[in-house]
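To start, the structure under review is shown below, and the notes come after it.
Here the complex is missing one protein chain, while the rest keep their positions.
A, B, C and D label the chains in the order they appear, each numbered from 1.
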Amino acid sequence: GGQKAEAPDESPGEPVVETSEVILASTTSTEDSGLFGEIIPAFEEAYPQYKVSVVAVGTGQALEIGRNKDADVLLVHAKSDEEEFVAEGYGIERRDVMYNDFIIVGPESDPAGIKGETDAKKAFEAIANGKHLFVSRGDDSGTHKREMSVWKAAGIEPAGDWYNSIGQGMGDTLQFASESEGYTLTDRGTYLSMKGKLDLVIAVEGDPLLLNQYGVIVVTDANNLEGGQAFADWVVSPEAQDVIAKFGVAEFGEPLFVPNAK
Amino acid sequence: MSVLVEAVVTSVRLVLQGSEEFWNVIAVTFEVAIISTIVGVLLGTPMGFLMGATRFRGRRTMIALTNTGMAIPPVVIGLLVMMMLSRKGPLGFLGMLYTVNAMSVAQTFISTPMIAGLTAAAVASIPYKLRLQARSLGASPWQEALLVIKEARLGVVAAVAAGFGAVVRGVGAVMMVGGNIEGKTRVLTTAIVQESRKGEFGTSLAYGIILMTVTFGLNGLITWYQHSSERLGRV
Amino acid sequence: MSVLVEAVVTSVRLVLQGSEEFWNVIAVTFEVAIISTIVGVLLGTPMGFLMGATRFRGRRTMIALTNTGMAIPPVVIGLLVMMMLSRKGPLGFLGMLYTVNAMSVAQTFISTPMIAGLTAAAVASIPYKLRLQARSLGASPWQEALLVIKEARLGVVAAVAAGFGAVVRGVGAVMMVGGNIEGKTRVLTTAIVQESRKGEFGTSLAYGIILMTVTFGLNGLITWYQHSSERLGRV
Amino acid sequence: MSRPQSGTGLPLRAEGVRKEYDKRVVLDVDHVEIESGQTLALLGPSGSGKSTLLSILGLLEPPTAGQVYLDGKPVSTKDTAARAQMAAAFQSPYLFKGTVADNVAYGLKLRRMPVAGRREAVAEALERVGLGGWESRSALTLSGGEAHRVALARALVLRPRVLLLDEPLSSLDPLIKMQMMQDFARIIREETMTTLYVTHDQSEAMAVGDVMVILREGKAVARGHVDDVMGLPPDEWTACFIGSEPPFRGVVIESDEGLTGIDVGGPIVWATGTLAPGTRVLVGIRPEDVLLFESGVEIPTTTARNQMAGTVTAMQLLGVMYHVVVDIDGVRLASRVSRASVREMQLERGSEVQVIFKATAVRVKPQEDGRDS
Partner (left out) sequence: MSRPQSGTGLPLRAEGVRKEYDKRVVLDVDHVEIESGQTLALLGPSGSGKSTLLSILGLLEPPTAGQVYLDGKPVSTKDTAARAQMAAAFQSPYLFKGTVADNVAYGLKLRRMPVAGRREAVAEALERVGLGGWESRSALTLSGGEAHRVALARALVLRPRVLLLDEPLSSLDPLIKMQMMQDFARIIREETMTTLYVTHDQSEAMAVGDVMVILREGKAVARGHVDDVMGLPPDEWTACFIGSEPPFRGVVIESDEGLTGIDVGGPIVWATGTLAPGTRVLVGIRPEDVLLFESGVEIPTTTARNQMAGTVTAMQLLGVMYHVVVDIDGVRLASRVSRASVREMQLERGSEVQVIFKATAVRVKPQEDGRDS
């Protein structure tokens, strides 16, 4: 069932392909990375009967949309929440799709002297102790949650003038950090895509603590269950994984995501 | 300000290249804006007339409420409409969420109070005796109301312009209930937000420039109409 | 709609608990709104008078531009102001970005065209002969303008209400130049957006309710003033 | 004029109408009625309630108390149908934005008159108010008088059954005023419109009015046929308001061959008509019928039956003419005297003069007991 929509490239003469809309709720950072520009067309090519509409919002909002069954399938990166979501019965199952990693970026001057550091906890400690400006997304997004878990691991309760929680998207947050010469935790994809416009350099990378796992969830009795299921199945399929592996190489010389579907 | 230059260049390029994508954004933007303005006029002017030109209990409260309506953040309206249209919500069966219609509905909640509140002030400035004069010539209440609105034209048109502006500018609501879906519910404002979020300030401003240019065109027409009465001389 | 219930409960709780945090948000919200409205009045009413009550070349263009100004998305304004105040921008040295003042500046760009455009329509409805009468009694151009604005009071106050509404509702600009820094530049609208991003719709609406309640209070006052002239009877 | 029964077919009638504005009574008229095709001239000083009464009769303002009847049926401000049979022109012309034609055509449009006929009717109405061919002029830039005339045309063009005019000519010059007054008188008669004509100008009232009501502070202090009211004002104030002296009481002493001698307590006044001697009467003479001559001049009684000596007790310049009050052994008469005559006769308070007026100029009214006395 589901909402009907015509294929955009429909022209008279050709037999009309009845397509149904699949609503994919994801995060702004994922969309802003441009990934969907690659995989959605590929999927629609493989499954012409489906048309995917991406609704990019905050992670929390995405899950909420899922709970309301306003989306058919989710692609987000907040593992524990995703598992809880499934446990509560809102999602059928959660499958790993890919990962990229978080990095800590900061001003060239690197007042906290953490450049080259590979231990995120140590880096955070340095920032906190030196009360160096730190910008937090503070929007319960996957990125934010990961930042909090790092603080937790470092045993720090971040607060004070140096700690700016701004409740905005990744792009805004990077912008803010760049403008205010602060540190922030970001996913590599967004950072790379904005690098040119920022006065920020990578300070810390490679800590396993900073891996950013993306998962796909089909929403329980979603409006377009078949479509959602089809997308989920496709995105973990070898051909989709292949598309993901290639994405970004052309533009940034390195892939933005590492496919790791089992 | 290299960004500004970039913005202008980009805007021109966008228009000239004119991808289907792009024109779709333009189309949706003004479809939503115009529909919600028209509905806003249909609902708002009568309300405005009632508040401005008649007397009834609770009138002032209604006016205060309307003025408050002018201040409701689009996000809030978006949230409420979304909750209405959500599959879990009372109107879920319509399956309207994340459609252009949903956006028009949400925007109408923005345009209506604006138009109503400002129309009220405009018609209130029409002397009561003029209305009595119309009555004495046989005008029915409806015809009288029509005359008053015609007489208050300058103000009413300004109200409409303001209402149109409010829907053109308001992004929170359309973002919320439209979902900014590429090729479907993406409009200029949501595109602007997304681009600026990505730090693509140039592109973001480019969309802004396009939006403002079209709006300026429309306002040109409105102003021309609004002041066509001036040929009748100064009163 | 359990969310609505949750929203009401939360809003009450927020007010009763009244964390410093919370009151700071309220304070900043209305500090910015009121400052930018006042500045908007100071700049907008004279502009409105010029456009509505005088004749000069390019007047209509100016009106069309002002009406367009009513439609500029706050995000765009935010972007531009941000580029001005950016460390790389011409006014970077002020170090004003991400401060409350920056927000007031940005919001003023929103309130001014609104107030100017609507004031223009209001004063245009005042008969020219009335102004001649004032002149003939010795009114200087300034005193004449003052009288016209007093006579057009109903419309002008509505314009101010609309301007206030625009700054209260507009989130894009303050988000962009204020940064929504917790405890510093966070205002109700930015909080609303943030909460809805988190999917905390209840809390989000709670803030909305609080914003609307205060605004309604203020509008109550405005309306009362606006119509206090009615004791003079219907004209 | 005795009060008619309710439900009579009088086109327009009102009973016990009162209007208060925040407790201040500005109008309180126990009854007023206009017979079909007649014109009621409503006079009264500024602020006496004329316009208020007009808008109540026009079903525009609800009275605080009282009832308006149209053709005997009670009507209210709600009755759009009833109001559609009326048309009013207010004291100040509230013209609508647009051209002169737009304004005059407004009522016709509402009545769904076809365009062609409309254009014709508008042209004619404008012609009538001396603005022929002004159709396309903006209504907003007219001169005071022009605007008033457009407002007038806007009402006249509807040829309503009931016409309500509030000082329609007050802003016009005597020339066009006279011309239009006669024009009114004619069309009102032709179309048998029932008309309420508010004015503060007696000559206007006399020219167009059949009957007349004078308001004073919201109360009707005089009503009746125009000539009666003007000739025999019921009281001092009314007399003063219409610029004459109050009538005086007298007794018929002889009456034959159409001439009646009346003892007014002092001089004998001769009037035309026949009345039984002993009849108590009210006698009034309009100032413009009274001539003053130097005492001692001989005038043949064939011309002016009444000749008596008197003393000037008061003089007031009314623009072109003087209003001179003469006392004839206790009887006060007013006279209109030209500036020139005043100069030549060197009139002043106390001057001895000869008062001369014609028998035909004397209005006599047998005195019913009660309010007149």
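As a convention for this text, a residue touches a chain if its C-beta (ideal position, glycine included) is under 8 Å from a C-beta of that chain, and two chains touch if they have at least 3 such contacts.
Because the structure is predicted, anything quoted here is derived from the model rather than measured.
Hidden chain, full complex: it touches shown chains C, D.
Shown as candidates are D:Gln91, D:Thr194, D:Thr260 or D:Ser351; the residue that touches the absent chain is D:Gln91. Contact with the chain that does not appear here is found for just one residue of D:Val162, D:Leu291, D:Val312 or D:Ile328, D:Leu291.
For chain D, the residues touching the absent chain in the complete assembly are 21, 43-47, 51, 91-92, 130, 141, 143-146, 149, 166-167, 170-176, 178, 181-182, 200-207, 230, 240-241, 243, 286, 288-289, 291, 293-294, 297-300, 302-303, 316-321, 336, 338, 340-341, 343-344, 358-361.
Although one chain is hidden here, its contacts on chain C can still be listed: residues 127, 129-130, 132-141, 143, 147, 150-151, 153, 229, 231-235.
Just so we're on the same page, only the chains that are shown with their structure count from here on.
Here the CA centre of chain A is 91 Å from the CA centre of chain D.
Annotation: 17 Å between the Cα-based centres of chain B and chain C. Of all residues in chain B, those that touch two or more other chains are 89, 127, 129, 196, 201, 234-235.
Annotation for chain A: residues 57, 168-169, 172 touch two or more other chains.
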